[in-house]
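This report concerns only the one structure given below.
A protein chain is absent from this complex, but the other protein chains hold their places.
So that you can tell them apart, the chains are marked A and B in the order they are listed, and the count of residues begins at 1 in each.
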Amino acid sequence: MFDISPTEWTAIQLSLRVATVATLVATPLGIALAWLLARRDFWGKPVVDAAIHLPLVLPPVVTGYLLLLTFGRRGLVGAWLADHLGIVFAFRWTGAALACGIMAFPLLVRPIRLSIEAVDRRLEQAAGTLGAAPWRVFLTVTLPLALPGVLAGMVLGFAKAIGEFGATITFVSNIPGETQTISSAIYSLIQTPDGDTAALRLVVVSIVIAMAALIASEWFARRALRRLHGN
Amino acid sequence: MHRLAGVFAGFFAGLFVAFAVLAGSAWSPALAQDKNLLVFAAASMKNALDDIAAAYTAKTGAKIVASYGASSALAKQIEQGAPADVFASADTDWMDYAIASKIINEPTRVNLVGNSIVLIAPKDSGIDKVTIGPGFDLAKLAGDGKIATADVKSVPVGKYAKASLEKLGAWTAAEPKFAMTENVRAALTLVARGEAVLGIVYATDAKVEPGVKMVGTFPPDSHPSIIYPVAVTATAKGEATDYLAFLRTSAAKAIFEKYGFRFLVSPTT
Partner (left out) sequence: MLRVDVSRQLGEFSLQASFASEGRVTGLFGASGSGKTSLINMIAGLLRPDRGAIAIDGETLDDTAERVHVPMHRRRIGYVFQDARLFPHLDVRQNLDYGRRMNRLADDPAQRARVTDLLDIGHLLDRRPGQLSGGERQRVALGRALLAQPRLLLLDEPLGSLDEERKVEILPYLVRLRDEAGVPMVYVSHDADEMRQLATSIVMLGRGRVTAFGGTEVLPTTP
């Protein structure tokens, strides 16, 4: 029962690679946007906020299809990227990473935004009076105090990215070794008459990863609370 | 309690790092896959093509990566830019569509094998031998249960099934009882699991699945000939034509016929 076949192993490796890349790339952007939403008011702010949360609310297939239309080989942006920069997303693991990153983004941004909002602005003021320029205030005061929230967001985003299915399979389909993640592999296996055992193995792997991610995220969230209450 | 959560988190973090390193080492932008041939083939060809791929790799050392699915879905994916080297469709409609979409290297197209569609039931079903001819009442046979086949609007096996049933006058009554799946193998699985009381799949599918039994054959003249065209795609690597040539050899013929396909061309070698 615990004999993992090469196909399953490939799917697990691919899922981890896709989710890791998606999370690492999305995090700096997520921190920047979270800071903007937490600390600044600007024209169009509600729209930006809604747009960030859209992937959470739209049917994943819709998100996947929109990605196909935009970043597919013949898509508006995709065609340009492929012709001029040689960057291809469609039917590549990079496309899977893009889909997973977008789906995970709202889950990443939210905890970060909340933890930045929870940082006492008076501390940031104090830092300013001590000679810290705004970017240094961010790096030396805001971010360290918001760090547990950032980590919680990253872990949550990672868990979402590794479990993503609808948008991924619509955008980059289900090519073994390239875009067949754990979810797509399970999907294929349960449609195959003798694929149940293998599917169950992957289901167990999925659950283990998701549980670990959720527990870690919860741990970071609690640390955040402790840290902000002055240790 | 904090201690336990900390242990879990530490374990996860370690796992994370380990896999990140692993994943990183396996990373190559121009994937190793690029040296392999990517074959998009109808789901019903899975068993035969897997064996043929193994034979091809044994002979030439080149690896085949196959993505099996409904011919309709595959054709659309290639049209959207999927990097397939070879396309094997379960009907001529979808190959024609692919050619019209300019994604196929047309001169390489060959109508390779043929098949037939059959009525199947779960292995332990009370239904036994059924004669399928004009006036055949599929709805009555199914009773309260579902009839599984792939989407009749787009997937080849579903299209053949509907055409045949319409010719036999059994379609209208039976239509509400259909459970339509994404591809033929999914329909096969539904019957094998007993979720559907009947199913319409290819004869070759019924042969490989011990969980189902064949209870009737659809008359060949009740539907368009079931022909599987194969071709090299417009963006294919050079080695693709070698693979296509291998599909026409008597070695390949033997494998296809073992699984119940009819070989439609004269074999080479």
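As a working rule, contacts are C-beta pairs under 8 Å (C-beta built on N, C-alpha and C of every residue); 3 or more make two chains touch, one makes a residue touch a chain.
Remember, predicted model here, so these are calculated numbers, not experimental data.
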item: Omitted chain's touching partners, listed by label; value: A
item: Omitted-chain contact residue, chosen from A:58, A:132 or A:214; value: A:132
item: Sole contact to the chain not displayed, among A:145, A:162 or A:216; value: A:145
item: Positions on chain A where the hidden chain makes contact; value: 120, 122-123, 125-134, 136-137, 140-141, 144-145, 227-231
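Just so it is clear, only the chains that are shown with their structure count from here on.
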item: Chain A and chain B, separation of their C-alpha mean positions in angstrom; value: 33
item: Complex contact set, residues of chain A against chain B; value: 13, 16-17, 20, 68, 72-74, 78, 88, 90-93, 158, 173-178, 190-193, 212-213, 215-216, 218-220, 222
item: List of chain B residues in touch with chain A within their complex; value: 2, 5-6, 8-9, 11-13, 15-16, 19-20, 22-24, 26-27, 31, 33, 38, 65-67, 69, 73, 77, 80-83, 181-183, 185-186, 188-189, 192, 209, 211
